[in-house]
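All protein chains but one are shown at their positions in the complex.
The first chain written gets the first letter, and so on, giving A and B; residue counts start at 1 in each chain.
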Amino acid sequence: MSHDKTMNLTLHVWRQNGPKDPGKFEVYEAKNVSPDQSFLEMLDEVNEDLIKAGKDPIAFDHDCREGICGMCSQVINGMAHGGQDRTTVCQLHMRMFKDGDTIYIEPWRARAFPIVKDLVVDRGALDTIIQAGGYTSAHTGGVADGNALLVPKDIADYAMDAAECIGCGACVAGCPNGSAMLFTSAKVSQLAVLPQGKAEAKRRVQEMTGALQECGFGNCTNHYECQAACPKGINVKFIATLNREYLKSIF
Amino acid sequence: MILDGKCPTGPIEKTWDKHRFDMKLVNPANKRKYKILVVGTGLAGGAAAASLGELGYNVEAFCYQDSPRRAHSIAAQGGINAAKNYPNDGDSIYRLFYDTIKGGDFRAREADVWRLAQVSNNIIDQCVAQGVPFARDYAGYLDNRSFGGAQVSRTFYARGQTGQQLLLGAYSALARQIKAGTVKMFNRTEMLDLIVVDGEAKGITVRDMVTGEIRSHVGDAVVLCTGGYVNVFYLSTNAMGCSVTAAWKAHRKGAFFANPCYTQIHPTCIPQHGDKQSKLTLMSESLRNDGRCWAPKNKGDKRAPGEIPEEERDYYLERKYPSFGNLAPRDIASRAAKEQCDDDRGVGPGGRGVYLDFAASIKRLGEDTIRERYGNLFEMYEKITDENAYKVPMRIYPAPHYSMGGLWVDYNCESNVPGLFVLGEANFSVHGANRLGASALMQGLADGYFVIPYTIANYLAKTAPGKVKADNPECKKSVDDVNNNLKKLMSINGKKTVSEFHRELGRIMWENVGMARSEQSCKEALKKIPALREEFWKNVKVSGSGAQFNQDLENAGRVADFLEFGELLTRDALYRNESCGGHFRVEHQMPDGEAKRDDENFCHAAAWEFKGVNAEPELHIEPLKFENVHLAIRSYK
Partner (left out) sequence: MQLFTSTVGRKVLMAITGQFLVLFIIVHLLGNSSIFIPGGINAYAEHLHALPPLVWGFRLVILCVAIIHIFFGVQLSLENRAANPDTYAVKNLKKATLSSTSMLYTGLLLLAFILYHLLQFTVRATPDIRVGVDALGRVDVFGMVTNSFSHGIIAFLYIAAMVVLFLHLSHGIQSFFQTMGWNNEKSLPVFGKIGKVAAVVFLIGYASIPFVIVTGILKG
């Protein structure tokens, strides 16, 4: 329900002009923030003030604002997406904070994600991983009837659990190693358990993990920090599945 | 001018098959010589780029997001229709066709809708082959559910994230083609102009949103898949970046804009919480399968919902539409909610809301079943409102959601500008005046996978590849125009922010041309919009520079286009002196408040031709013929 109390917050926001430029924190005050506002709406307000003051507004990625497009990407107080369980920044609401709080806002940090500007990073490497094999080579048209391949509910559910990944990159941002293994494993697992994906399973896991390495992501050392950071709660069991698929592919 | 939709004639069941045979083909060896520019990578664009690339065309695809996977198709929750008739409950291609024509309130072309219904089955097969994890039963068969506006279970779904899964399917097909080198992808690139050479669409001018570079891309055909325009209302369920810009630029270059007044207001959205809100969030329509809509019977009843006894509740949808009840189509459900609120019986902040109550279903099925069906939606609701909908009823209110209108296209999805094709929500073709649930995904994928691959060949076969080169003077002119426009925006340096203008435009549009429209309100808006536009070009403040990553500038350009487009939408709403589907003119209603069509005078698509910013657009008409589904009063009682 609506709260009448508004809050004043101190924001430490990472500002950086481009990938090669040095960055630093700037301090801003967010005044009269309503607890019913989303985090991004709070930043909108700060930006409105900056624009009016003739200053450069804070650049941040966002689009659908309903937690599904995966565009928003901020590390808030050291936690990707702010640390609320299974929540993207755009779904994070200000009632999570208290009046007088100090909030640190940083971009995703990983070698594979160069900073574009301020809180905006280039996540093209995730696309590269999918392009390496995150698909079935189904041609448009000329496929079998949907019910020709039976997929029992538990398998379909397992695939769906993996397929929920929104590709935001929080797993990379949260990983102490800057690894995209959870992201990769979600796609590998989804397609590995479905009959339509099995034909290419071996090639897929090799190509995708190869791309992960080439893109400059780190290696997975089972911290499981990715699962904690994931706004969709993708489970690290999929990394185990990926490992299993990988072992199957080389022996 | 009377427009020709170029629909094939003869028995409707044969139209698409016959047409496919009649169309010309491009020799496989020649395909790579043709370059096709696909703008937008949602369901329509992603599917089109992937399919065209696979056929061997040389494709360049563009999206404004950082990855094609983020297009707003991803947000669709409920499902996708197909006439598979797996549940054996009486569905057929004909019934899907019939339902869609009727649901669209008889304002769509029969042939287009038939084709959509026909290829709907192929879409499901295609998506399954891609690995889309549709819901299945324990034996492994595809599961279906019912959806608003239909009496059969024909909706395929993947939890509450069907759009996401279908988009990721198309995205994966696109990724495969990018890897294969047939599609070149341009992320963070926004189309800002259409290049027309000798009357044909031959390229686009884009802005690289990272470097600010303005450059043109030439090709042999342009395919616009750039979505809808309901962000003209400022608050909507669309993504923040959704805009009319690409379609509007094409319109300014000659493409007709058809039926812009057909906007869909979705009944089940989370009500607005305050004036700083940036967008509205949709709750899947599937909630109406188990939720009951009600409002207090007494005016101004401020009691908590639990304190209002059963006999003082008005289950208005069940009362008004006994046979469809809470599953009445979207336009009807939305208007009914508005009626309750206008009658001072709304609930929540500002009285702009009604209840969607699950208590009865929870009692009947148990909380666990409800949790299993809608758990993610209840969770989302709680995140946003801080209320537990298992305990207290949800509050919902209609919000702008989808645009049925769009660029005018013929049966081939080709606009009146040869070489310019428009797919998905960006065109006007199949939903008439109202779209039924679970059919937007169907249309996007139908156009992208199964229509454009055939129809574009028919155009390309008649044109020599590479006719227009990058050094064409039209390209330079277009780049200069775009540059000048951006410079102008940057140079105003006024006092009001872009968002302030957008909000103001949204208020004008929502109040005057929103869920209910009248001659007077439209005329009011037609006075206010140009005035606001004039103020915008004098007093807007855009920060930063054009030669860098600049989100403020991006928004400014989009709002500038909305300020022109809003006027056209209003003009169309004023012109269409009838009520139909999502377009409700208060002057034209049945005694019980239902929309009253005027088939005598308005059984046509109204396509507008751009004549200049402050000039009146020219109207062209495409008459609609109903030979299979007979014009009738749409009744959901």
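Everything below uses one rule, namely that a residue touches a chain if its C-beta (ideal position, glycine included) is under 8 Å from a C-beta of that chain, and two chains touch if they have at least 3 such contacts.
Nothing here was measured: the structure is a model prediction, and the numbers come from that model.
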{"item": "Omitted chain's touching partners, listed by label", "value": "A"}
{"item": "Positions on chain A contacted by the hidden chain, ascending", "value": "12, 14, 25, 75, 77-79, 83, 104, 106, 109-112, 174-179, 181, 206, 209-210, 212-213, 216-225, 227-229, 235-237, 239-247, 250"}
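Note that only the chains that are shown with their structure count from here on.
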{"item": "Distance from the mean Cα position of chain B to that of chain A, given in whole angstrom", "value": "26"}
{"item": "Chain A-touching residues of chain B, taken from the complex the two chains share", "value": "47, 50-51, 54, 65-72, 74-75, 84, 86, 122, 124-142, 156, 158-159, 161, 164-165, 168, 171-173, 175-176, 178-179, 185, 187, 210, 237, 239-241, 273-274, 276-279, 281-282, 349, 379-380, 383-387, 449-450, 453, 495, 497, 499-500, 541, 543-544, 548-549, 551-552"}
{"item": "Touching residues on chain A, where the partner in the complex is chain B", "value": "1-2, 17, 34, 36-38, 40-41, 44-45, 48, 50-52, 54-57, 59, 61-71, 86-87, 91, 93, 95, 116-117, 120, 122-124, 126-127, 130-132, 134-141, 143-147, 149-157, 159-160, 163-164, 166-167, 190-191, 194, 196-197"}
